[in-house]
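Missing here is one protein chain; the remaining ones are kept as they sit in the complex.
And then chain A:
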């Protein structure tokens, strides 16, 4: 018995081994450190941007977010910096993007996980991921040169048909250019579809076979199976995917700057030109000085705050909806 433990004392056999204890300690420091690093970076961004933007906040006060006029070089009087028009443009173009992208993405993801023949799945996923690899400036140029002009007659037709209808009439107002909220929203939709698709696909593929079998064994059709077994299981994950897409859409700069039209404008008319916060920053930063620069950084702060707010809101919604759908666990 040469392999017998040399120290038969159980106490020493159970005593902490230095090697594993050190490994565990290093691991926990490392993970804690990286976790704190993220918080620190976020905090630093917030502090420095607010500090840089302070002259503009100081000059405008709360009007910075309630004022719709943006006039850095007025003929007379002080410059006016109001973020509201651009916040509206950011919101409306992102909303349009999600309206188109979410049903399409969920549809593609369901097709790939539930319907597509196995040999089609790989190539289809590659093609969709390639869409995510197209640089945003290319989307922007495509939008300004091809999509925008091509859509003008379509917009015109929609306006002609629905122009007289009460609510739709104000949404589908007169068309002046192909560069407007709607075109920006559509381009953004194409840009966020790959992200939402690839995450929802991952989420759907984690639904256990057992859950799907349970639905089928009750006589569910494929659609009933998807509604009963796949959706409740993936609701939180899908909302997470949509939030990532929304984050991309709200933060997208160059593509939107090219196609949204560049007007300071709050209107229900989706066919009117407007502007978004990120687009304004990239368009005007180069020629700005002093308070003007501070105001542009201020737009960044507002965008940051909007994104955080929406993400928190989404988490609350997910928690509520899951509690209602899945039943409370406690």
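The working rule: a residue touches a chain if its C-beta (ideal position, glycine included) is under 8 Å from a C-beta of that chain, and two chains touch if they have at least 3 such contacts; residues count from 1.
The rule we apply is simple: contacts and distances are computed from a predicted model.
A.B. asks: Given the options "Phosphate transport system ATP-binding protein", "Uma2 family endonuclease", "Succinate dehydrogenase/fumarate reductase iron-sulfur subunit" or "NADH-quinone oxidoreductase subunit K", say which is the protein name UniProt records for the missing chain.
C.D. replies: For the chain not displayed, UniProt's protein name is "Phosphate transport system ATP-binding protein".
A.B. asks: Of A:159, A:201, A:233 or A:248, which residue touches the hidden chain?
C.D. replies: Of the listed residues, the one touching the omitted chain is A:233.
A.B. asks: Among A:59, A:104, A:220 or A:305, which residue is in touch with the absent chain?
C.D. replies: A:220
A.B. asks: Would you mind spotting which of A:14, A:75, A:167 or A:210 touches the chain that isn't drawn?
C.D. replies: The missing chain is touched by A:210.
A.B. asks: Considering the entire assembly, which residues of chain A contact the chain that has been omitted?
C.D. replies: Listed in rising order, the touching residues are 118, 208, 210-221, 224, 228-229, 232-233, 325-330.
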